[in-house]
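Every protein chain of the complex appears in place save one, which is left out.
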Amino acid sequence: MSIQTFMQHMVNGISLGSLYALLAIGYTMVYGILRLINFAHGDIFMIGTYIAFYAMTAFFLPWWAAFMLALVLTAIFGILVERLAYRPLRNSPRISIMISAIGASFLIENLGIVLFGGRPKAFPIAPIFAKIFSFGGVSIVSIQLIIPIVTLVFLAMLVYIVNHTKTGMAMRAVSKDYEAARLMGIDVDMIITFTFGVGSLLAALGGVLWGLKYPQLIPLMGMMPGLKCFIAAVVGGIGSIKGAVVGGFILGLGEILIVALLPSLTGFRDAFAFVLLIVILLVKPSGLMGKTTTEKV
Amino acid sequence: MKKNTKKNILTLTALLLFIGFLTIADKIFDAYEMRIINLAGIYVTLGLGLNLINGFTGLFSLGHAGFMAVGAYTSAILTMSPELKQMNFFLKPILPIFADVQWPFFPALIMAGLMAAIAGALIGAPVLRLNDDYLAIATLGFGEIIRIIFTNTQTLTNGALGLKGLPDFTNIYWSWGTAVVMVVVMVLLVKSSYGRAFKAIRENEIAAEAMGVGLFKHKMMAFVLGSFMAGVGGALLGHLMGTIDPLMFRFLMTFNIVLIVVLGGIGSITGTVISAVVVTVMLEALRFLDGSMDFGFIQIEGIPGMRMVVFSALLMVVILFYQRGLMGTNEFRWEWVTNPKETITNAWKNRKA
Partner (left out) sequence: MLGKIEKPRGKGSEKVTVLKTDNITMRFGGLTAVSEFNLDMKEGEIVGLIGPNGAGKTTCFNMITGVYTPTEGNIQCMDTDITGKKPHEITKLGIARTFQNIRLFKDLSVLDNVMVAGHMRLKSNLFSSIVRTPDYVKKEKAMYEKSMSLLKEVGLEKEADEVATSLPYGKQRRLEIARALATEPKILLLDEPAAGMNPQESLELMEFIHDVRDKFKVSILMIEHHMQVIMGVCEKIYVLDYGVTIAQGNPREIQNNQKVIEAYLGVDE
């Protein structure tokens, strides 16, 4: 393979990795606080993309307004899902809340099919995202550059919030010890709401960027990325934001490179994530950047 | 002793009546209705398999569809005639060892279960040591891996094209006969020492281990047995539908079975049986939601996907308000029939519980 082709793949892998990272963060934050796999997260991502789509095509909003609207509305949507599907089951056995998550996921997907129709829709791409640059034989579409940059910006903001604000500190406290945080006077419900809001916002961001990179929208578009991004979060170390980012990039790059280097395995592209999961669970279940904890008996 | 013999007589009578019903069923119902009845029976087997793993042993496994696929494809490849195989595998011929194989149904069915059980053992070995959530995702992952493998091994499974023309062995005796056998096995298992051990693992793993129940060994047993049942169910399904393809066995299939188990009551055999029948019938009955409804004077355009919206919403309602499902962990008892007054007064007294 030539250097140019390899660089092409790298660029592709980095932008895909950024998208996965954005989605994985939502999973890891929710799991860190609630010990819950938010199966519906991938579908929230889908909703974000569709909101942007309809904002642009049905309400003729300019792309920047549509995107902002999508971020805000999806954040609210994610908070609603928590309120309706997860909060009532907070004190129930784990299996109930997991089934609720799966149920919510299916409900949203099928509502999507009903409301949006199963046929693929074309995501409008503003010219600014379609400019093509050439670097020494490697042609890069502007969106490929915008994705990692935007991801980094939002990541930086998130890291700032988590490490340098009171809310962020409260988030860290709740994920370390739920009960103790509550006893310390932290409004845990508020923190959980905030976490879902932030996670869903990032998912929506991932969604619109995804729409710009892969402009075909279907209601089930969130299923595979959702699953893969949870795996990315596990690989990186569930509960760790850094880990989610690392996991997302490993997954994105790995997927692209595997297909690039071994074209005969293209059909198995989706299996890569699952194989990676199995390997990590066997070798280091706490993830690459996670810590092992022991349960008190 | 007297109470037991009375119960046994009642059970035997019920069984005979049921067999009688099976024999006359195809005279009462038309082909479409028969299909639904067969499907219900198959879902009983599938639901019981999942309930054994999830409900009785407390292992949240989401890979059931994968084991069904293993069973379905095993039975298909073993029972299809060489000519049929040639016709199907037109893109790439089937692996030579399987080209001329043609088995009768019963051994193929057993083999389907065995292959699924072996898959269960292979997957269970690494995965059963994980905690709840990871187990769910790992089994889901494996279910998907199996499906992806089947989609990409043209010479073994005919890939995405699937297999058409599976011999239609599944009749009411096979579907419901298997269901009855599975119910009997489950009842005997759950009431045995091993059944108690499984439930102990579900209730409190650490205490179970401290009382001498080897966790890995017993989890494997439940998982492998449940996978066997999934394989048998998958094979029966294949021979009812006549065609199978990898897309049939995606996560949606597992979801449907999870739905059945949850609605009926995780940990209740009776619940699973009732729920399987009800859900199968409803899934068919609500098909109209997806297509257009013709009331004669008006026509309402159906909305594709509405059916599953209703079912997902139903699952949500049950899990949010009736967590324990229809039966909770209760089982059918003959006392309900022989002593209805006491049953009703007790249920009324305990309704708050």
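Letters are used for the chains, namely A and B, taken in the order the chains are written, and counting of residues starts over at 1 for each.
We take it that contacts are C-beta pairs under 8 Å (C-beta built on N, C-alpha and C of every residue); 3 or more make two chains touch, one makes a residue touch a chain.
Quick caveat, the model's predicted, so the values are computed rather than measured.
Among B:Ser81, B:Ser192, B:Thr243 or B:Thr345, only B:Ser192 touches the chain that is left out of the view. Touching the missing chain, out of B:Ala200, B:Leu236 or B:Ala276, is residue B:Ala200. Residues 185, 188-189, 192-194, 196-197, 199-200, 203-204, 206-215, 221, 225, 267, 329 of chain B touch the missing chain (whole complex, contact as defined above).
Keep in mind that, in the parts below, only the chains that are shown with their structure count from here on.
Measuring from the averaged C-alpha position of chain A to that of chain B gives a distance of 33 Å. By the touch rule above, chain A contacts chain B in their complex via residues 31, 35-37, 85, 88-89, 92, 94-96, 98-100, 102-104, 106-107, 110-114, 118, 219, 223, 227, 230-231, 234, 267-268, 270-271, 273-275, 277-278, 281-282, 285, 297.
For chain B in complex with chain A, the touching residues are 54, 58, 60, 62, 126-127, 130, 132-134, 136-138, 140-142, 144-145, 148-149, 151-152, 206, 251, 255, 258, 262, 266, 303-306, 308-309, 311-313, 315-316, 319-320, 323.
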